[in-house]
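Other chains dropped; remaining ones untouched in position.
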Amino acid sequence: MGMSKTGRFSWYYFSSPQSFYPLAGVLQPWFAGLAVALCAVGLYISFFVAPTDATQGDAYRIIFIHVPAAWMSMFLYLVMGFWSGVGLVLNTRLSSMVATALAPTGALFTFIALWTGALWGKPTWGTWWVWDARLTSELILLFLYIGFMALQAAIDDQRRADKAGAVLALVGVINIPIIYFSVKWWSTLHQGASVSMTSAPTMAKTMLLGMLIMALGFWMYSIAATLARVRCVILERERHTDWVAAEIGGQS
Amino acid sequence: MIRALGWVLRRDLLLAFRRRGDVVNALVFFVIVVSLFPLGVGPEASQLRNMAPGVLWVAALLACMLSLARLFAPDHQDGTLEQMLLAGEPLVVLVAGKVISHWLMSGLPLVLMAPLLGLQFDLPADALGVLCVSLLLGTPVLSLIGAVGAALTLGVRGSGVLVALLVLPLYVPVLIFGAGSVGAVAAGTGAEAHLLLLGGFLALAVVLAPWACAAALRIAME
Amino acid sequence: MLEARQLECTRGERRLFSDLSFKLSRGQLLRVAGANGSGKTSLLRIMCGLLAPSAGELRWRGKPIRAEREEYSRNLVFIGHLNALKDDLTALENLQVAAALAGMSAEPGRMLAALERFGVAHCAKLPAKVLSQGQRRRVALARLELSAAVPLWILDEPFSALDVAAVMELEGLLAAHLATDGMVVLTTHQEVQVVAHAIVRVDLDLHTAALLAA
Amino acid sequence: MNWGSWQNFLAMGGYGLYVWGSYAVTLVVLIAEIVALIARRRGVIERLAKYYAARRRNHETEA
């Protein structure tokens, strides 16, 4: 598997849905397992290792899902934009399918970030929602995901749906830096970035560790979910091919 | 190329002139929305003044968004769009022509009208100036982004909402900075930063949107 | 000049035709025949590059048409089912815009002559929306009169809505184009009386039939 | 970590509603996605199996 006729490993081999389908099937349980393990460790740290925060009390424990979810929401959009772009330029069907498969999971994490943020806002800011820059732009991100899915759902022709979605995703990518830097540009209620590559982290080591592990867990989860969804998408779209017929129908 | 752009522009403006209604449309809509608010909200001057930038900008945004429906759809229906794709000119150029004419017909009138309406809300002179500049920078961005949305949803089921759904998230930053700039002047802090950012958006949109739009049109016509 | 290689077209769940190959050279007329819904319009749109075939390719002067889209576009005129007229522009203005976008001079005198040829010069100043169905078609076809220098004409049901006089006029125009080494592709349900160096006939019904049997 | 009792753990220092509200909804949403994915896969396979069966029948009657 993964070898071309000449015996060398080839990326092109896996860019066909037919060969990617079984590969995804093999990888998917591994990522799922990793996700479960990492989340379990992360949860343990977040509830039993990390100390109570001096100013916020235990409300801050929302951070262990809020921040990883917010990260994933943006990261998945970037990945989606990337695969959309690849699909648009190289005209590879699989890339478009991956982009399609990423959207629901991305939207989900966006929703989680919003929800946990709102629940965190009530005890700390005294309100569920403010029209603050980061909150608003995260909401916009949710709309972008929904717009992507709605556009693809509204177009009957598969090829057109892929391409139109890709253009939209690429245009929407511009929103990501806006979300990320929004806190810098507007000075608002929401926390500025406290994890950065350049300066030393300002939060407690254990907190950071918990957050990073949870983020890794969410990451693995996203991969697993996306692989599972890609497999469905592949089957649906390739139903006219003989290999799917052989895979499902026993014979063609 | 420039000649083709000129003809597209000329045609659209002529058409707009013939169907005068449609041009005035955006403008009348803008005026109506802005004038209805005092009727609905009540006549307190200070409250109206506070609302003014927001109301004006929201109205401009809606006026622009609504006129998007007529940007490509009529051309699509009567077969002119096909002919544009086959024109032998780069599609981006023709798209640029259409976007410019859209702005001239829906954006520019708003910019010119805004100070008058601002006066109605008792905005001070410097705020009026900034309002105009912010609209001048912002409405072309609305037209440019809107064109991409309109092209993507061309002939699609329920395209009316879809275009709103697709385009609005991208409009919001423009709205926030646009209304924010006027608010900033009113609040005494300078509006330069806001306007600079709007200018940045405009530059970005001018460079990217026509290409995205042309690509979307080709996709839509398949 | 124009060569189709194993074209296939699928719309929705239906495969309209497949394995369609043909060649068209100068002075030849290609008539696409087939029942309603057999895919004639789809084929013409593929030939214009407006629709991508689901398989196969088209070559113009040896190069795939997708490669040099704008170059290819300059070599063809397409008149589809739709007349591409703006209801609110006059017949003359419509023709001018069409000419200008095709890179030709939009000088009113020439336009009027073209409209005259199709017997609609007296409607030149009327907005297209008040024209009758046949008059609209005539205005759309007047573009052909301006496009003698464009080698490839692709016409979808050009005779529809035309009265007898206009049909004859158009047949004459097509014959003249073919005589000067032009190429014409058309679909029609009526019989064509056009003199051509050769008439190539593609019958889509046969291609569908062939497919179902396979 | 020492929560002392279940009560304390659930109370989360008075922020139980918010903390558990967050975690619970996250869990529910993720599980919902997993369930939806499994259902989707089942549905696809079922639909395709029917589709192929019908196609096979057609072939047989034709032959």
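Read from first to last, the chains carry the letters A, B, C and D; within each, the first residue is number 1.
We adopt the following convention: a residue touches a chain if its C-beta (ideal position, glycine included) is under 8 Å from a C-beta of that chain, and two chains touch if they have at least 3 such contacts.
Fair warning: this is a prediction, and the values are worked out from it, not measured in the lab.
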Each distinct protein chain appears once in the view. How many of each does the complete structure file actually contain?
A x1, B x2, C x2, D x1
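In this text, only the chains that are shown with their structure count from here on.
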Between chain B and chain D, what distance separates the C-alpha centroids? Give it in angstrom.
42
Using the average of all C-alpha atoms in each chain as its centre, how far is it in Å between chain A and chain B?
32
When the C-alpha atoms of chain A and chain D are each averaged to a single point, how far apart are the two points in Å?
17
Multi-partner residues of chain D (at least 2 other chains)
none
By the touch definition above, chain A meets two or more other chains at residues 156, 159
With touch defined as at the start, can you tell me which chain B residues reach chain C in the complex?
3-4, 7-8, 10-11, 14-15, 18-19, 74, 77-80, 82-90, 94, 221-222
In the complex with chain B, residue positions of chain A that touch it:
88, 133, 136-137, 140-141, 143-144, 146-147, 150-151, 154-157, 159-160, 163-164, 167-168, 170-172, 174-175, 178, 185
Contact set on chain B toward chain A in their complex
145, 148, 152-153, 156-159, 162, 165-166, 168-170, 172-173, 176, 197, 204, 208, 212, 215-216, 219-220, 222
